[in-house]
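Apart from one protein chain that is not included, each protein chain of the complex appears where it belongs.
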């Protein structure tokens, strides 16, 4: 069989394959260079950026759970200025779209961040994090009501011409409602899921393990919830959906694509296998070849058919 | 050290230890008799009962996930009449409180079920399932808004003098809000969590695995979410909380107790280890003995302390 | 009576085909109470992934020595883990579970039709009922790789066939069955194997009006009737119902199955 077409278009962001890194698990593109060439990726989504530098939450920040990981990093980052001046420029050398994940304490900050980042020629899209469970102000609260979510997205849209991806929280009663609200507000794509709010108690110390008490659960444990949400949302919105949550193999990624995702992102899976992204890309190609699929886009949402 | 006091009082239901079976994982008390004596249990919570017999959902009804299990049983049961006449009487012989889990399609059915079951001398409490993700009408929908949840609980309270336990859904934005609403409506205790809505896609068949498409995720994978919800709710309500979700060892159970649960329930853990309940009971006793805890109630909520 | 044996000693573990293994463990309670067609429910890993037990038919028992034999094929995570277990290590097993074949028969002419791993429980069944009945096995598979190579130890007559003729006759078990039906009167057919094979059995047995029992499979959680998860559409008392493979079966009469 001839070449398989793996390339996808996410709201105008041209990706040579549907695999991107999940924000917060890839630094600013420098950390996995020893293991594979960033050039191979569909897109690079970098760590969540805020207006001012953030030191992050107190330690411990990680706890392993059955087939999962809880983190409470708390958006540690050097602030948008340093990111723009020192971190993003080095990504210019790759022929891969860079998407910056942004978080604000208040609605206006999202707009300000969007404006500042739009000035960079490296940035090809903004992922708006309205779902971080690890910060006191803003964060998940923005993603918990359709009104607030829409407000943030409108603010961002006002301040940028870049494609805007709304990253939704799974910690909601009705994810479709939120998805429709952000679509209506102008989001060009939707990412889901961010982490599930969880915690572990250390029974020896009789205390929560994490310094921040609660954190966000990711990894294979949450995959069934993530696939379900992608399935629900992708059937209702017109904009493309980026699926993530517990992907570590091409088979996992295919579940998301068949549930309706246009692209997928990999986070925790990279910690386990640093070459996870490229292994998944290769696996997608193999699957298509073996099954006579010429274009990966043909698999999108196939599981919807009766 | 002398005897450890393991007994707990859940809204007037006297239990010799804090371990009960989770509804839907223990049949009507007959299935695990070959493995251990029901007499050892803190309480027996039997399969969800509806007014009319239900055949349940189409097959397949189960799919394993990383450290988890998704089920879409769909409340298969012979209906309350058969339960009252044929199944519950045989439980009289055990000196263990029996709690019946009830589900209705409409609010009125909950009241009717409560009334009918109150006539049985075997029944010591009602667990009101407003969180079943596997039925079309009612089910989870009742547990998704504070108003509906409260309405169901009020209806049940009107129809019975038995202790009423509200079983909440984890598929909500704000579990505390729902918990406060059911407490206000008269719930004598709160169970959490029911299953997380999830799904798996069979990439070979390009279809959802489950006949019912989605199902409820349980088992160790969901434990961090369950512990978090117990932690959040137990600090805000005055009524006792029954914690469940992924318990398979005494250490797991202790996380829930330290997070504020008065009692715990075991579901999926029993499928893996049929003696799970008794192993956990023994493990709780050992832990207390080793750590000089005289009364298990002294451990409740200890992780709240700064 | 069902038993939970958390530490059943593995006394033998051999490769007997392509990805096929024979494993024998010590569990006197299970060996003594088992009957043909029943299964054991095995925890394949100490970890939480895979989480659930895996059902495997009992292939034979040695009541005196308290041993239980199973044959299994590696098809996924659980059986992969199982294949790593060493002699001298222990397995966590529940058994004997389910309703087996109707083996309380006498003076009958019985055919056992097995495909692939479905041969395993029929070996046990044949060794029990061949004492009082005339028993003949017809066992097949795609090719010789899926036929356990230690089959020859069975204590009743059988014929083999494979689709590619790599062992035994070339052809399907249904071909051999039709031949046999021409030769003699058959009183009962007991069958276990892939669904299409069972469906073919049903067609033939109903045409010939021969009582048929089949052993079915389903994904299981509890294995003991607690979760109601292993449902398949069948008939109970003439009415459509979701029967449970682990408790109502795994062996069913033809008439109980919605084909």
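Labels A, B and C are assigned to the chains in the order they are written; within every chain, residues are numbered from 1.
Note that in this section a contact is a pair of C-beta atoms (placed from the backbone, for glycine too) under 8 Å apart; a residue touches a chain by one contact, two chains touch by 3 or more.
From a predicted model like this one, the values you see are computed outputs, not experimental measurements.
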Selected residue (touches chain absent from view) among A:18, A:42, A:68 or A:97: A:68
Which subunit B residues would touch the chain omitted from the figure, given the whole complex? 66-67, 220
Pick out the residues on subunit A that sit against the missing chain. 24-27, 31-32, 34-35, 47, 55-56, 58-64, 66-69, 71, 73, 76, 219-220, 248, 268, 270-275
Go through subunit C and note every residue touching the omitted chain. 45, 47-50, 77, 81
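Keep in mind that, in the parts below, only the chains that are shown with their structure count from here on.
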Would you mind checking which chain's mean C-alpha position lies nearest the centre of all protein C-alpha atoms? B
Chain centre separation (subunit A, subunit B; CA means) in Å: 34
When the C-alpha atoms of subunit A and subunit C are each averaged to a single point, how far apart are the two points in Å? 47
Where in subunit B do residues touch two or more other chains at once? 66-68, 219-220
Which residue numbers or ranges of subunit C touch two or more of the other chains? 48-49
